[in-house]
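For this view, one protein chain was removed and the others were kept in their places.
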Amino acid sequence: MKRPIWLEKEHLRAVIFNDDTPAGRRFDIALTIAIAVSLVILFVESIPSLPYWLKVSLGVLEALLTVVFSVEYIARLYCAESRRGYALSGWGIIDLVSVLPPYLTYFIPGARYMLILRSIRFIRIFRIFRLFTFLNEGELLLQAIGRSLHKIAVYFLFVLVLVICLGTLMFILESGQPNSAFRDIGSSIYWAITTLSTVGYGDITPVTTAGRFLSSFIMLLGYTLIAVPGGIVTASFINTTSEPVRNGRCPRCDAKVRKGDKFCSQCGEKL
Amino acid sequence: MKRPIWLEKEHLRAVIFNDDTPAGRRFDIALTIAIAVSLVILFVESIPSLPYWLKVSLGVLEALLTVVFSVEYIARLYCAESRRGYALSGWGIIDLVSVLPPYLTYFIPGARYMLILRSIRFIRIFRIFRLFTFLNEGELLLQAIGRSLHKIAVYFLFVLVLVICLGTLMFILESGQPNSAFRDIGSSIYWAITTLSTVGYGDITPVTTAGRFLSSFIMLLGYTLIAVPGGIVTASFINTTSEPVRNGRCPRCDAKVRKGDKFCSQCGEKL
Amino acid sequence: MKRPIWLEKEHLRAVIFNDDTPAGRRFDIALTIAIAVSLVILFVESIPSLPYWLKVSLGVLEALLTVVFSVEYIARLYCAESRRGYALSGWGIIDLVSVLPPYLTYFIPGARYMLILRSIRFIRIFRIFRLFTFLNEGELLLQAIGRSLHKIAVYFLFVLVLVICLGTLMFILESGQPNSAFRDIGSSIYWAITTLSTVGYGDITPVTTAGRFLSSFIMLLGYTLIAVPGGIVTASFINTTSEPVRNGRCPRCDAKVRKGDKFCSQCGEKL
Partner (left out) sequence: MKRPIWLEKEHLRAVIFNDDTPAGRRFDIALTIAIAVSLVILFVESIPSLPYWLKVSLGVLEALLTVVFSVEYIARLYCAESRRGYALSGWGIIDLVSVLPPYLTYFIPGARYMLILRSIRFIRIFRIFRLFTFLNEGELLLQAIGRSLHKIAVYFLFVLVLVICLGTLMFILESGQPNSAFRDIGSSIYWAITTLSTVGYGDITPVTTAGRFLSSFIMLLGYTLIAVPGGIVTASFINTTSEPVRNGRCPRCDAKVRKGDKFCSQCGEKL
């Protein structure tokens, strides 16, 4: 007895992992819709005062989607070139994690914490879209950020030290006031981060003249500091985009040479 | 019997579509004033407690302007080189849409939704100004943004996935508090967007220590993320302004040549 | 009878308009202090519940400073190379405007509106500092901004059209709610500007789901839009700093040549 065609590994693999075929494209669209529906359910279920019938329908729909995603996970595992490789890859883990939560709730109390696992499902939309068109763009973006990660890390350490000192100073200035929102140093540092990042909720605000003076200083500082990551990333972007200009190596000493150079600038080799 | 000169198609076209003639310039200025007045009416009419006489006067003025814009639309249609072409062009549709709402209110209830159509009138100011001086600037701007649209789309998808995960996490951390403003996951995601974009209304703010900790992290993340579109657009701008410099090679000596060069600048080869 | 030396025009001019001499430097420092004191008086006088004795002392001090600034203005006028030229120059008008308010209050009621004229005094600190060290920096900054002014103007027109449309849309979505802060279209546009610029006061916030959805969209839009002026100004800055690299003209045909070119790329002339 022959297996039906849609159970052939090669055929299944072409549909699931490849979006060049019409079937593969249709599979991706269906999956995108399923994920979007699953996300809408997640949102609606969290609204406190839902009528009973809606709660039940959403529960049923969610159970159905769980079955769909489970089948999809098993299918991916089944037709992957290397099952172990897929299961341990980043996407494999994300796929598993998006499938698990409904099963876990039978064993572990506290379904609340499963919500975050369900929201992870949405990351999978990335894979689908990445396969479509944005592959290169996304990689360039990650490269540019990755290349400037060291600089950004130093910068954040600096910001952290700064907000601790400024938060403590602000606590000293403001905490004496009656009903001050600067209750403790933790809150003050939270406020300092809120201000320096120009978010400015307004749940904690200075009321003393000294506090407002220091606030103004922090804001103007934030104004300048906000420019720093921009400078780092932009410089990195510009280096990325103009990289082809800077390529080439000397065939003798492997030193970098500029386009248009007629002699290697390190060893004098004629190019 | 001869037509009066101001009804001659060519004359009318010169006035309406061309701003080089004094009459055309005067027409544009008059139109700008009419649009500005129409906008002021839109603003004032929306104020809840207006005296009766003002409401009536504004209604009359609006009716007059509608006649003016209608006549203008018909005149444009009448003297356009291709009537069909104008009517289906972007500007033609905007012109029609700016004229229609007062007529539609006679047939369709719910004048509220007509307001948005009336506000679209203001877009027409763009055409008038574009004709004056900013043509090239505007196009360069659009080109620079257009060229980086793919990168920005990937970036937004990434931000979207991020705020869904962060919003869900925040909902888990904060929704247990009494009177929490993190009512549902939708609100929490709205809060995450507010925070990540550094808008920070303060209508929803964390109160738990864990929530404030996560908030601080999101803010510092937003601080860095806000730099990314800046980097993309800036890199695109720089490429726009310096692009002609980076192209082409001399066929004889392979030196770089600029677009428009007639001789290679390294070996004198005619290109 | 000979005039005392400090009344000699040349000597006075050296002191007032020139900061190279020790006397000129001392004059500038004294003037800076006087302006700073005048500013502190402006701030303190505006506090509502001041004791009577402080009000009187501040009034006397302000009167003294007015005399000082008046004498300074007359001295500048007296020793200027061209009195008419100084009086009609930008700085001359600012100097006059900083001196006038106390005199005007004797003739015109409404001292409140004079406050703004008094705050203009502080602009003069700029002249003093400009003479010290920052001359070139300031000019480069203004040049860079000036060169990108056209692009920024187009951009602002675009933002204006956008906030009018978004504000009207938000008014339609939100104004139906009880106690909505979106009272009229003017308020809604004010809200749209607050949001798009990522200021986010929180005095007007959406409460409906549709409104929050549109808000989120506006915030993410503002996130991208905020990058545009950055890109414009930065590109302009980079062009400013690297300009010397791009100079030079062909002596025969006046076409631009790059540094290192050996032949004119337009006419083949050996350089």
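The chains carry the letters A, B and C, assigned in the order they are written, with residues numbered from 1 in each.
The rule is simple: contacts are C-beta pairs under 8 Å (C-beta built on N, C-alpha and C of every residue); 3 or more make two chains touch, one makes a residue touch a chain.
Bear in mind the structure is a predicted one, so any value in this text is a computation, not a measurement.
K.L.:
With the missing chain put back, one of A:Ser49, A:Ser82, A:Asn179 or A:Thr224 would touch it. Which one?
P.N.:
A:Thr224
K.L.:
Which chain A residues touch the hidden chain?
P.N.:
That gives, for chain A, the contact residues 150-151, 153-155, 157-158, 161, 164-165, 167-169, 171-172, 175, 183-186, 189, 195, 198-202, 205, 209, 212, 215-216, 219-220, 222-224, 226-228, 230-232, 234-235, 238-239, 257-258, 260-268, 270.
K.L.:
Tell me where the left-out chain touches chain B, residue by residue.
P.N.:
Within chain B, the residues that touch the unshown chain are 198-202, 230, 234.
K.L.:
Name every residue on chain C in touch with the hidden partner chain.
P.N.:
39, 42-43, 46-48, 112-113, 115-116, 118-120, 122-123, 125-126, 129, 133-134, 137-138, 140-141, 144-145, 152, 156, 159, 186-187, 189-190, 193-194, 197-203, 226, 229-230, 232-234, 236-238, 240-241, 245, 259-260
The rule is simple: only the chains that are shown with their structure count from here on.
K.L.:
Between 0 and 180 degrees and rounded to the nearest 5, what angle rotates chain B's CA atoms onto those of chain C?
P.N.:
The C-alpha superposition of chain B onto chain C needs 90 degrees.
K.L.:
Regarding the chain A and chain B pair, does the interface count as same (over half of residue numbers shared) or different (under half shared)?
P.N.:
Counting which numbers both chains contribute, under half are shared, so the two copies meet through different residues.
K.L.:
When the C-alpha atoms of chain A and chain C are each averaged to a single point, how far apart are the two points in Å?
P.N.:
One centre to the other, that is 40 Å.
K.L.:
CA centre of chain A versus CA centre of chain B: separation in Å?
P.N.:
29
K.L.:
At least two other chains touched by the same residue of chain C: list those residues.
P.N.:
Residue numbers touching two or more other chains: 198-202, 230, 234.
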